[in-house]
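A protein chain is absent from this complex, but the other protein chains hold their places.
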Amino acid sequence: MSCNLRVKFNHMEFKNPIVAASGTFGFGEEYNEVYEVETLGGICSKGLTLNAKEGNSGIRLWETPMGILNSIGMENPGVKEFVRKELPKMKKYNTRIIANVGGATEEEYLTIIEELNDTDLDMIELNISCPNVKEGCMAFGIHEKSAANIVKQVKRICRHPLVVKLTPNAENIVKVAASCEAAGADGISLINTFKAMAVDIEKRKAVFENVYAGLSGPAIKPIALQMVHEVSKAVSIPVIGMGGIMNWKDAVEFIMAGAHLVQIGTVNFVNPEAGKEIVLGLQNYMEKEGIKSIDEIRGIV
Amino acid sequence: MSCNLRVKFNHMEFKNPIVAASGTFGFGEEYNEVYEVETLGGICSKGLTLNAKEGNSGIRLWETPMGILNSIGMENPGVKEFVRKELPKMKKYNTRIIANVGGATEEEYLTIIEELNDTDLDMIELNISCPNVKEGCMAFGIHEKSAANIVKQVKRICRHPLVVKLTPNAENIVKVAASCEAAGADGISLINTFKAMAVDIEKRKAVFENVYAGLSGPAIKPIALQMVHEVSKAVSIPVIGMGGIMNWKDAVEFIMAGAHLVQIGTVNFVNPEAGKEIVLGLQNYMEKEGIKSIDEIRGIV
Amino acid sequence: MAIIKSNERVGEGIFLLEIEGIFRGKPGQFYMLKVNDEYPLLSRPISIFEITEDTIKFLYQSSGEGTKILSRKSEGDAIYLRGPYGNGFPSVEGKIALVGGGMGAAPLYETGKQLLKKPAITTVDLFLGFSYELVLKDKWEKISSRFFYDIGGYVSNLVPVSNYDVIFSCGPDVMMKKMTEAGKANGVPVYVSIESRMACGIGACLTCTCHTKNGNRKVCKDGPVFLGEDIYEL
Partner (left out) sequence: MAIIKSNERVGEGIFLLEIEGIFRGKPGQFYMLKVNDEYPLLSRPISIFEITEDTIKFLYQSSGEGTKILSRKSEGDAIYLRGPYGNGFPSVEGKIALVGGGMGAAPLYETGKQLLKKPAITTVDLFLGFSYELVLKDKWEKISSRFFYDIGGYVSNLVPVSNYDVIFSCGPDVMMKKMTEAGKANGVPVYVSIESRMACGIGACLTCTCHTKNGNRKVCKDGPVFLGEDIYEL
């Protein structure tokens, strides 16, 4: 095999561009019973907060036409428990490990980063884009100023490479991306879920206790792709693209639109073996087309 | 039958809340061969520009998971031809007739409005939200200031009730809605299509000549519903909701989220009889549930 | 991919699906059934109704869109199965009551069948409640010592709780809560099989989280069977 799937993300190499998206893959353990998760280029942890979080009550999931609405509300064991219990298990997989970090306040973000500084993580994904918690998180990602500010603070202390995960609900996602770059981000990932909702017409009530929830899945792919395309052209740091990727063809679309890496989320629920299949599909495609390196096709659209 | 479907939209009565969305229903003529289009509460014309427009070249349509991307580019006969040829035919239908007006410049909008002032239209829908033309249109709808400005100018001369059609690509759609209200709009309609894209991986090119196109259909419904909900709570003028409505249940969701009227677009392509079926379905539902007037359920979520 | 052997209507909106193949699973576990390639996206969690040497069967209600699509499939059509998932009912001894309401009956069939065969089990009494009609009439008696049913009422009222060593219950929340209360009053442990919306089915996404006395648990992995007391505020 003469093609290779390796991707350079700044100075760090990923064995292939397919990464499991935060919140859809746990800490990898369950999926490792389905296939060897180190087949993937990387794994993002569930979003971590400082303290353990119970998550939202009420219904947490609603299916929509080719999409899903979720309102998990960042249920997670807290960063300390992550470092103690989950990270050592994750590090056994021969793949890149990314910690997704969410917070309600600047202080919370900074404390989490400190807790993670001395671990052997590969990367931090700063989640300023979760629509399912009442305080903070997505609020930081709406405006370029608040985004730049939190990134600057975090960069000051963070010893790991820092990717900032953006929300499609940003007022101007291109400006937010550019301001994160200017504030020192090492990469941008996008998109998190869309603020969206459903109504239960029988109960005459919103389906979710929080009223709004986050939309993901193939339904949003055309919008996600557009945003990845526009952001990739606007920044010079590498971009991680995601939103509705269901198969290797979708992954190629995102790469051609400019993504260095892509993340797969909802598809893991649709087909738990998707990660493996997408890596294989991509390899197959590159061999058939005689593409020796992903650099040849990245951003050609 | 004790229930009635009538809706008051300011001082104007619609016989029911189901209106055909601009660009998906021509001028009603073709669908009138499928069912009597006066079954509907109203019909929006195709977007009108000052002069006839040829529309975009290249592929104009691409199917996505439960959505469609279109790049029509406002092909239309121009406002004069509309007034001369199409409007008289539309006026024969016993339903509300709405002219959808697009423009590249403020001047163009104003001239079109003047051309329409002396006609017996029921309403004007000011389209500041089309993503498929290179100049103007959606550009006016991104910021609350430009939106307010064009609305103010138009209101100054417009003799018909004026509804402003918003784009989900607005930086802050709630602020845009509020600023349109403050500038004198008689109503808000939302949402137009999302800026989105697709890549043809074989050709290694964007599918559309314009690269970006507009996404509509059930895929976007959860986001559209969220926006309609939020905007309805923020303004006191009536709201026309749309985005992915496929059946009467979806229509009820939008009404419960706060919409006075709803528009149906993409569904007309999926099932040309959808308009009729949705009106009947809504009537049936109200009878079964003992809902005497739509006022009882509007905005209860 | 699996191929449907039969998908028979056995009651008003209720279907018995049979799929050929060698399948694993114990009573109370479930499979995730994906009814179509593309649409809808998510699989539906459905309990094992019966496992034989060369088939697996599911009893399900066509309620929403996914199960409606499933109900239109017939012999030879493809379907996707993943499982078995979940913990299933625990192993028990003595006199057992199985109490099911509506589609909650489904997991109790294989449960009764296997319990009846165990030497340590002396009685398996089956109590089923339905809203409209009793489905699969002929089958239930075969997998129980005694079979009682009720149409339109509260089946939980029929259960002489103190007669049993353990109760397994599956059905509407109100019913399971009632059984749990009655069990507590009589010192009889009640295991309930609860429902929750699921995305992954394997414990990774946290959509199926339920709050228990011992903290959050995943219905798909830690459940669907829990001790009633851990779930319901009594």
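Each chain carries a letter (A, B and C) given by its place in the written order, and its residues are counted from 1.
The rule we apply is simple: a residue touches a chain if its C-beta (ideal position, glycine included) is under 8 Å from a C-beta of that chain, and two chains touch if they have at least 3 such contacts.
Remember, predicted model here, so these are calculated numbers, not experimental data.
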item	value
Of B:26, B:78 or B:299, the one touching the omitted chain in the full complex	B:26
From A:5, A:43, A:66 or A:116, residue that would touch the chain that is not displayed	A:66
Residue among B:17, B:218 or B:258 that touches the chain left out of view	B:218
Which residue of B:70, B:210, B:226 or B:263 touches the chain not shown here	B:70
Missing-partner contacts on chain B, residue numbers	23-26, 29-31, 33-34, 46, 54-55, 57, 59-63, 65-68, 70, 72, 75, 217-218, 266, 268-270, 272
Those residues of chain C which, in the complete complex, touch the missing chain	36-39, 65, 69
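Methods note: only the chains that are shown with their structure count from here on.
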item	value
Per-chain Cα centre nearest the global Cα centre, belonging to chain	A
Cα-centroid distance, chain A relative to chain C, in whole angstrom	36
Between chain C and chain B, distance of the C-alpha-averaged centres to the nearest whole Å	47
Inter-chain centre distance, chain A versus chain B - centres from mean C-alpha coordinates, in Å	34
Junction residues of chain B, two or more chains touched	65-66
Per-residue overlap in chain C, given as positions that touch at least 2 other chains	38-39
